[in-house]
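Scroll down for the structure; my scribbles are underneath it.
One protein chain is absent from this view; the other protein chains keep their places.
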Amino acid sequence: MARQAEVTRLPMAAPDDVSAIAAAIHAGRIAPDRIVAVLAKTEGNGCVNDFSRGLSVMALRALLAPFLPADRLDALPLVMSGGTEGGLSPHWILFHETGAEAEHAPDAPPALAMASALTRPLHPSEIGRPAQAELVRDAVARAIARAEIAGPEDVHYVQVKCPLLTAARVAEAKGDVATDNMLKSMGLSRGASALGVALALNEVDTLPHRAIGHDLALWSARASCSAGIELTQCEVVVLGHSAAWTGPLRIAHAVMQDAIDAPAVAGLLETVAPGAGLQQAAPRIRAVLAKAEASSFGAIRGARHTMLDDSDISSTRHARGFVGGLLAGLVGRTELFVSGGAEHQGPDGGGPVALIYES
Amino acid sequence: MARQAEVTRLPMAAPDDVSAIAAAIHAGRIAPDRIVAVLAKTEGNGCVNDFSRGLSVMALRALLAPFLPADRLDALPLVMSGGTEGGLSPHWILFHETGAEAEHAPDAPPALAMASALTRPLHPSEIGRPAQAELVRDAVARAIARAEIAGPEDVHYVQVKCPLLTAARVAEAKGDVATDNMLKSMGLSRGASALGVALALNEVDTLPHRAIGHDLALWSARASCSAGIELTQCEVVVLGHSAAWTGPLRIAHAVMQDAIDAPAVAGLLETVAPGAGLQQAAPRIRAVLAKAEASSFGAIRGARHTMLDDSDISSTRHARGFVGGLLAGLVGRTELFVSGGAEHQGPDGGGPVALIYES
Amino acid sequence: MARQAEVTRLPMAAPDDVSAIAAAIHAGRIAPDRIVAVLAKTEGNGCVNDFSRGLSVMALRALLAPFLPADRLDALPLVMSGGTEGGLSPHWILFHETGAEAEHAPDAPPALAMASALTRPLHPSEIGRPAQAELVRDAVARAIARAEIAGPEDVHYVQVKCPLLTAARVAEAKGDVATDNMLKSMGLSRGASALGVALALNEVDTLPHRAIGHDLALWSARASCSAGIELTQCEVVVLGHSAAWTGPLRIAHAVMQDAIDAPAVAGLLETVAPGAGLQQAAPRIRAVLAKAEASSFGAIRGARHTMLDDSDISSTRHARGFVGGLLAGLVGRTELFVSGGAEHQGPDGGGPVALIYES
Partner (left out) sequence: MARQAEVTRLPMAAPDDVSAIAAAIHAGRIAPDRIVAVLAKTEGNGCVNDFSRGLSVMALRALLAPFLPADRLDALPLVMSGGTEGGLSPHWILFHETGAEAEHAPDAPPALAMASALTRPLHPSEIGRPAQAELVRDAVARAIARAEIAGPEDVHYVQVKCPLLTAARVAEAKGDVATDNMLKSMGLSRGASALGVALALNEVDTLPHRAIGHDLALWSARASCSAGIELTQCEVVVLGHSAAWTGPLRIAHAVMQDAIDAPAVAGLLETVAPGAGLQQAAPRIRAVLAKAEASSFGAIRGARHTMLDDSDISSTRHARGFVGGLLAGLVGRTELFVSGGAEHQGPDGGGPVALIYES
């Protein structure tokens, strides 16, 4: 019997608005105990003092608590990504199994498969360093196995949520830390996680000394990493294709080489719906998962950008809104999971994009 | 003998960096006394306290002062639009005549034509009210005549720069003003100017009572208006096609119906370069002139946006970055003149777009 | 037997950090069922999209839920004021009764007394209009009675939390609303509440037509009002002196005439601790409750301020940080409840200040 993955995108009227999820549970469209992971775009600033993420997590946990044992709830990846700049629309994306019993049609193609895994808690001295990358690498491998995905080449997207360094954690490590700057630790933690994914997926062979945060030529084409203050371990969600799963859902990915690499996205849309016109594939697209960032060298195709010089708006906010506009124009929808901070996730100034769609 | 228009786009390393213009003048590519208007995207916040605009104007005037009589310089439209959110790149766009003597080829098609006109200084009580619309309407008509454009139907773009209300001006009018709120007066002034353009171009027949700022169903498809604290009259620049002009440059326009109306822009690009692939027409495009705004009803195609609820970033900044990303993805370049605040310029949440290109 | 009021100020490491309250409850220093109201300064932006307030409320309700019946918890005023600009420190202030049985000493002076009351839910068409002021006036009177305060002249501080207008509520009222602008509705609601307090305390005789939001010469010296999206009724907390209460706590108030009216605050401190030097009364001060705002006329004692022209930072954020610095300098502490938006609360540009102290 094959498993079947479902991906349900739902609107959010405010960070604590879980009413659409409650309705879907009530209507039997989502079984709480079959939820594999929840992602959401929430409307905070996506930076250090973004409380929309914590509010969404608290509301979501309150909704799910009656349905799940506490340890199941604690282990469920809840990845809130702050920042709906420009016209981006706050929304939930639930990854769940249908529980439907389905026969393996002998010639059925591999379908969307998914699973999660956790690392052990990280010691503060490990955050943003090779130890973190190795722990993430091993967790990705475990999630691949749980998802019954044949191998790294069938993985299209890995979401990682990872811890950061606070003043208290720096003190705990007696100063033996990658950085004592909280914002910088978010970038190093994302980068270490991304390189861990790259190792697991054979995108990078080994991790050179001092590569994390420095050697931006090393990157994963399938990692999407975000850092959060609320956890000490890393949560990993793997999405790919597997013959052990069935149903109409598929996933595809590409890498934007820079912030205006529309052709890469157009190519991905051509995979989803060959020959369809601009924005015509929208009804078949369940989720768009992308990373955005300002190039560290201050330019896009030779023209200066000002994202790194703006002391009023964080560059991550600029990048999300801008890449969000590009993606919304091509896809025809504003409920897009565009996440900031793409260190070692695609090249400098670019990042991975994945589409989940009905085949 | 026919006139020939030239449009020169130049980079800007900082708001006061006029070095690229100086070099073009020195090299004989731009004759200062043949400049018709200068537009620029500068890197301030584009709102009330954007000093990048004033700095650019001061630097530009200092550069041009040795070449032009003071009254010519004073009458020259210098339209600085603040805000290069996302990956947008600060740049200058110079509209100038080549001065080349060219024979009228009998079968030559109409080419890009341009001219400017000024209204008289507005009394504060006129700002944002029908009197302003009427003054702009008349100035547009004068500019059309000066550009030797046959009629309103051959106009593709009208740039208006208009005054706003300050506390001092409100006091001067003894309170008989459209609003005593400075930021709100910018919107009303832009809106009155846009409706003046709409009247001149026969897009609107008459101006109903209290339409300005309220009846957003009335709009121009070809107006682009910005308000500035430094002027008391309105400056108008008209761009269109005319048989009295020659050369390879052409202009085309469309209207984005909402912030993600990529098909409208794609249609425009198809006009410029039929059959060219995504981003392939870039080398032939001299300038992209667009308006962006957050829809007042808080949604894009039914999905909530958060631009109007963000107390940290003005909605105009959100809109410019987002629409800028969409345009950059389609065009393949980040030097785009995307201006915020599109009241009565295209529908609510949408706005006009014009392309100047080599035919 | 007399009642005894206690005011406990506790630190907050994050908006959802209720650990200090939990510890105080565990240690028996606070009895959950004797809490009259909770105020807090949380670290969001204090404007429309401040999610730190909702996060604090959710965490606090989760903490108190096991101790209180649902209807008691729902009726408990939880007034989260966003914005700890400058050096202000996030903190909780719990107003509770000790429950200690104390004899009335025949010559004991009146002590700090407190009580709360709720209005009925407001119809959207009532928000920011005289109907709201009248409802608040009546609730203040009820709270005075419950606190056994002899009369309005013994009241020193009234905290009101009131609703605002959202798009949904505007639609519900079919447009019959004071304003359709969400941010503006917060100011009108605060202003209507403040004038309701002024009516109850005999500071204003009657409410002239169109006074709310316009006639800033009408104000209360003892009202502190904040608007929140999460409620539809008004919550009122009254603090004053009463012979029915005992214990060492007292309250005093003054009005800052402008944003730099340090002498008014110094006079208040002289009341608390006659002859004490600068910052020397700090150990005896339990809570500082103040309102701050930018003067609408753009100046302080004739010198221009820029708070209203800053499109990057809301004027309420500027005002809180600035007045917070003044108060912290005089008091010697940064845990100060400085709240923004002082419409009809003290004069234009100024606001009330109250101190709760040990006599």
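Going by the order they are written in, the chains are A, B and C; count residues from 1 in each one.
In this text, a residue touches a chain if its C-beta (ideal position, glycine included) is under 8 Å from a C-beta of that chain, and two chains touch if they have at least 3 such contacts.
From a predicted model like this one, the values you see are computed outputs, not experimental measurements.
Novice: I'd like the shown chains that the missing chain touches, ordered by label.
Specialist: Answer for the hidden chain's contacts among shown chains: A, B, C.
Novice: Touching the absent chain in the whole complex: find that residue among B:15, B:46, B:163 or B:352.
Specialist: Going through B:15, B:46, B:163 or B:352 one by one, B:15 is the residue touching the chain not shown.
Novice: Which residue among A:138, A:172, A:312 or A:358 touches the omitted chain?
Specialist: Once the missing chain is taken into account, the touching residue is A:312.
Novice: In the complete assembly, which of C:7, C:25 or C:88 touches the absent chain?
Specialist: C:88
Novice: Just checking the interface: what residues of chain A touch the absent partner chain?
Specialist: The list for chain A reads 45, 47-50, 167, 182-183, 297-298, 306, 308-312, 314.
Novice: Using the document's contact rule, name the residues of chain C that touch the chain not shown here.
Specialist: Considering the whole complex, chain C reaches the absent chain at 11, 13, 43, 45, 84-91, 259-260, 262-263, 265-266, 277-279, 294, 300-301, 303-307, 309-310, 312-313, 317-319, 321-330, 332-335.
Novice: By the contact definition given up top, give the residues of chain B that touch the hidden chain.
Specialist: These residues touch the chain not displayed: 15-16, 43-44, 49, 51-52, 54-55, 58-59, 62, 312.
Simple rule for what comes next: only the chains that are shown with their structure count from here on.
Novice: Over half shared numbers or under half: where do the identical copies chain A and chain C land at their interface, same or different?
Specialist: Over half shared, hence same.
Novice: Can you identify which chains form the pair with the largest number of contacting C-beta pairs?
Specialist: By number of C-beta pairs in contact, the leading chain pair is A-B.
Novice: Starting from the mean Cα coordinates of chain B and chain C, work out the distance between those two points in Å.
Specialist: Here the centre of chain C sits 47 Å away from the centre of chain B.
Novice: Would you give the residues of chain A that are in contact with at least 2 other chains, written as numbers and ranges?
Specialist: Only 43, 312 qualify.
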